[in-house]
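Okay, structure first, notes after.
Every protein chain of the complex appears in place save one, which is left out.
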Amino acid sequence: MSDLPLWTSRVRVIALPGSATVRLDRRAALVCAVLAALLLGLGALALTLGETAITVGQVVSALAGGGDDGVRRIVVQWRLPRVVMAVLGGAALGVSGAVFQSMTRNPLGSPDIIGFSTGAYTGALVASLVLGRSALGTTLGALVGGLGAAVLVYLLAFRGGLQGFRLVVVGIAVSAVLSAVNSYLLVRARLEEAVTAATWGAGSLNGVRWPDVAPVALSLLVLAPACAVLVRRLTVLELGDDHARLLGLGVERSRAGLLVVGVGLIAVVTAVLGPIAFVALAAPQVARRLVAGTGPGLAPAAVVGALLLLVSDVLAQRVVAPGQLPVGVVTGCLGGAYLVWLLGRARRRS
Amino acid sequence: MVPEKTAAASADPAAPPAASWPPMVLAARDLAVGYGDRPVLHGLDVTITPGSFTVIIGPNACGKSTLLRSLARLLPVERGAVVLDGKDIRSSSSKEVARRIGLLPQTSVAPEGITVADLVSRGRYPHQRLLQQWSAQDERAVRSALRATSTEQFATRAVDELSGGQRQRVWVAMVLAQETPVVLLDEPTTYLDIAHQIELLDLCTRLHSQGRTLVAVLHDINQAARYATHLIAMRDGRVVAQGAPAEVVTAERVEEVFGVRCRVFASPETGTPMIVPLASGAVVAEP
Partner (left out) sequence: MGVSAPLPAAPVPSPAAAPAGSGSGAERGVGRGAGGAGRRAALVAGALVLLLALAVTSLFVGSGSIPARTVVDALTGTGTGTAELLVRDYRLPRTLLALLVGLALGLAGVVMQALTRNPLADPGLLGVNAGAYAAVVAGTAFFGASATTGQLGWGIAGAAVAACVVYVVGTTGAGARTPAKLVLGGVAIGAVLSSAGRAVTLQQPEVFDRLRFWDAGSLQGRTASSVTAVVAPVLVAAAVVALLARSLNALSMGDDVARALGARVALVRLVGFVAVTVLCGAATAVAGPISFVGLVVPFVARFVVGVDHRWIVAFTAVAGPALVVAADLLGRVLVPSELPVGVVTAFVGAPVLVVLVRRTRLRSL
């Protein structure tokens, strides 16, 4: 008697060395592959754009180590780190958003709601406007502010356990207070300082060099494997707290670990680039619709996030050339517009 | 009288033989559980006979669900302990407990768009390790769980598309995929029509005949008496009576526990006690 199929045609069970097997969602893999290819192409294109026009051939030779010295400096020292940062940062934001949306079981669940981004902005504003610190001081301020806000929200929301609803409410409350503080600081500061601070507050990849990329890359090196380990727990948590406990998952411990990873990912990006709106919110949603699968979908969210941020950065540089828009403004417009389009069109299933 | 084993029980080739289910003694000792300042169970002493099909009955808010959830280690215990095979279950890791006790809660929400096989496969989590994400054993367990609940033909369909009865069986399959010797079911028949109720209870009988220990909370006294090997009657957080259905389901007991006057007959089909509330004055007025 032949067995009935257990899995839809999308899922392939792949045998690994040893007796282990792995289930692979072919559509998700395909989507990731296609988007990654797009990413590469767009990255190459981004390297050619800028005040100095550089051809693709020149880019290739510069990357290989040859070509004109000046061109090589522009490509390798200025443009390449920016592109790499957009990819890494976007991926980090996408994964962070996917983790939060899965944990809070809410498509609008975003690291912003726990007051992180607002807190980072507060920290940066305090550092630069009140304490008068330099750029490094701003970065540290952002990190301290963001993490401090996240910890505060966690402590206030924790009452015999962490529930999604309470976390969100407390996050909204803390976020609102910090937002008010931010507005006030901007009102009290001198105009030029306020504009500079507000520009940072909208997120920017301007002037990103290799030393800026290093901390982000290092953190991802640590956090990405952590994600891979924790994703199974995330999948079980999606069944609800009761079922998760019944299956033997340490619910509070898992959530704490996931929070650390989620916050860590966005903390690093925000500290270096400033708060970038909407990538953490929109990337997982877009990924979910492209893959049409269940589960947290961390990998597709990463690729979509990287693509979104890269596209936004390219637009931010070119739209009002020779000036530059803060990239957070572009991600807000793009992400929001895409979400509106998704809502407006016919859907197969509500 | 124990209901007859159905023929289907021995026809399932994928089910592990009865001898492989180790007998586990699950018991509550002086168990006191409450929600904050509201105590629900007051020092309960209950032993679940290994290999039995125990049904807990009682009026609303008597603590049936609370007892079941405490046995599954879902609720914090204020006093006393839940004991599995002589050991306090709090001293075991939650994964160990999950390999021994499975519970189907009252309400479950499936992630949107998930397929039946995918949902059932999540029940394998207690048996999986970090480097062993999916094994042939997992696949076998999922298949046999689907077969046991007659949901194998839905394996590739989305859970949302199924009817209420089919969906409930899928959730039972997920609990079965855990391959636990003890299976707890919290009101599994409440939202099902009668055909699906009987289907589910027949499934429970099959599982029981394979050697598993089953504990279920049921509302329907007649169904409970028909299918159970042991009954536990509760009221106001205390056990009022326990034993074989014939001992527990008597007119006096039913009045004591439920506040309903009735007559008790032997069912013409199975010989188990069957209650019929009186035509008038059935409900005892509350003091």
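The letters A and B name the chains in turn, as written, and every chain counts its residues from 1.
Here is the rule we go by: a residue touches a chain if its C-beta (ideal position, glycine included) is under 8 Å from a C-beta of that chain, and two chains touch if they have at least 3 such contacts.
Model, not experiment: these values are computed from the prediction.
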item: Given A:T8, A:T21, A:T48 or A:S179, the one touching the chain that is not displayed; value: A:S179
item: Contact partner of the left-out chain, one of A:C32, A:I54, A:M85 or A:L325; value: A:L325
item: Touching residues on chain A - with respect to the absent chain; value: 104-110, 112-113, 118, 156, 159, 163-166, 168-177, 179-184, 186-188, 191-192, 194-195, 198-199, 202, 240-242, 277-278, 281, 320, 323, 325-326, 328-333, 335-337, 339-340, 343-350
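The rule is short, and it goes like this: only the chains that are shown with their structure count from here on.
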item: Chain B residues within the chain A interface of the complex; value: 72-74, 93-99, 102-103, 105, 108-115, 117-118, 122-123, 125-126, 128, 130-136, 139, 142-143, 146, 152-153, 155-156, 178
item: Of all residues in chain A, those that touch chain B in their complex; value: 3-8, 13, 19-23, 229, 232, 235-236, 238-240, 242-243, 245-250, 292-295
